[in-house]
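As you look at this complex, bear in mind that one protein chain is not there, while each of the others sits in place.
Right after this comes chain A.
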Amino acid sequence: MTSLPHQTDKKLGLVIDLDICVGCHACAVNCKEWNTGGHSAPLTDNDAYGPDPSGVWFNRVHTFEVVSEDGCGRMVHFPKSCLHCEDAPCVTVCPTGASYKRVEDGIVLVDADQCIGCKLCSWACPYGAREYDEDAGVMKKCTLCIDRIYNDTLPEDMRVPACVSTCPAGARSFGDLGDPDSAVSKLSDRRGGYALMPEQGTKPVNRYLPPRKPHRTDAPNALSPVAADGAGTVARWLDKILSL
C-alpha cells in the first residue's frame, strides 16, 4: 500500500458555490476538453456515436431535487470531481504507489506508468471521483490541471484549472485552502463552506458553499391603495402636472 505525506506545503483545491451553479456543464466539458490532451491524455470515449456512449470525465455535474419537509423542491446542480482529500483512502489503498499525494500542494495524482488498473482506489474513494479508462487500462482522475497551474508557457489567465476559468456563473474558485488568509479560505469561511461527507474521515480539501439566505426586503406584504376604486384613483391625477 502507499503512504500519504504527513503534511503538505499547500492544500490546493476548489470552492464551489452551489448558490449560483446553474448546472450548465461548462466546467465538466471544458475540463474534458483540456485534459483529454493533458497530463492523463486521452480521456477516452467509448461507443462515441452508438447506443451506449460513455467516457472518462474528471468532473461531472449531478442534478437532483431536494424536497424539504414542507414539500418545496429545490433543484440542486452539484459538480463533483476529486476532492484532493488530506487522508485520501485512494492513495493508501494503492498497491503500486501509482496513486500519490503531492507534498508541495496536496494534489492527488495517478502515475499511469505504475497503475495496474486494479481499481482498488475507485472502491476506496467514498465520492466516486475516480475514473477508470477501460481502453487504457488505467485509473484517471482530476489533476487540478497540474499541467496548467504552474505552467508559464501558457497565458497567465489560463494558469488555473480549466473548470474555474470557464465557469460562466463564476461559481468556482481555486486556491490554497491550507492558508487561512487566502481568498478561497476567506470565501469559504464567510459563506459557511462545508466538506462533503466529513463522516468518511477523508478530510476533503474542496469546499462547497451552501445557498445563501434569500435577501429580505423591508417591503410590506401589500401596497396600500390611494383610493377606493379605479375611478377614484384616476380622479386624483387630474391636477397632477408634470414637467418634461
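List of remarks:
The rule we apply is simple: a residue touches a chain if its C-beta (ideal position, glycine included) is under 8 Å from a C-beta of that chain, and two chains touch if they have at least 3 such contacts; residues count from 1.
Keep in mind that, in the parts below, contacts and distances are computed from a predicted model.
Note on the omitted subunit: UniProt lists it as "Molybdopterin-dependent oxidoreductase", one of the names in "ABC transmembrane type-1 domain-containing protein", "Amino acid ABC transporter permease", "Molybdopterin-dependent oxidoreductase" or "Spermidine/putrescine import ATP-binding protein PotA". By the touch criterion stated above, the residues of chain A touching the omitted chain are 1-5, 10, 12, 15, 17, 19-26, 28-30, 32-39, 41-51, 53-55, 57, 65, 67, 71-77, 91, 94-97, 100-105, 109, 111, 135, 143, 146-154, 156-160, 162, 164-171, 173-176, 182-184, 186-187, 190, 211-212, 214-215, 217-227, 229-230, 233-244.
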